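This is the structure I have questions about; it appears just below.
Of the protein chains in this complex, all but one are displayed in their positions.
Right, subunit A next:
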Amino acid sequence: MDIKSMKNYLYWLYCQFELITCSYLMEPWEKVLFYTFNITMLVMMLYTTYIFVPVHISTAFQFFLHLFGNQHENTVSVVK
């Protein structure tokens, strides 16, 4: 039952996406083009996030620690 309502909810979300971006009005080949473009952009963005964000977060963390005092320096291990 939970799976069914979850599936219905996801279908509803998909319909909303279609309506908002006017892909409801597009012919099938236009939809393929549009979704390909969107998914490509999304995948590229996620990949960039995966590569760059951990490094930036740990650098920022280190910087703030340095700012507020040096006592915990030994316990922080930097991943290179």
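Basically, a contact is a pair of C-beta atoms (placed from the backbone, for glycine too) under 8 Å apart; a residue touches a chain by one contact, two chains touch by 3 or more; residues count from 1.
One rule holds for everything that comes next: contacts and distances are computed from a predicted model.
Novice: The complex has one chain missing from view, so what does its UniProt entry call it, picking from "Ciliary neurotrophic factor", "serine C-palmitoyltransferase", "Tax1-binding protein 3" or "Elongator complex protein 4"?
Specialist: Looking only at the record, the undisplayed chain corresponds to "serine C-palmitoyltransferase".
Novice: Which of these, A:M6, A:L19 or A:A60, touches the one chain of the complex that we don't see?
Specialist: Final answer for the missing-chain contact: A:L19.
Novice: Since one chain has been left out of the picture, which residues of subunit A touch it in the full complex?
Specialist: 12, 15-16, 18-27, 30, 34
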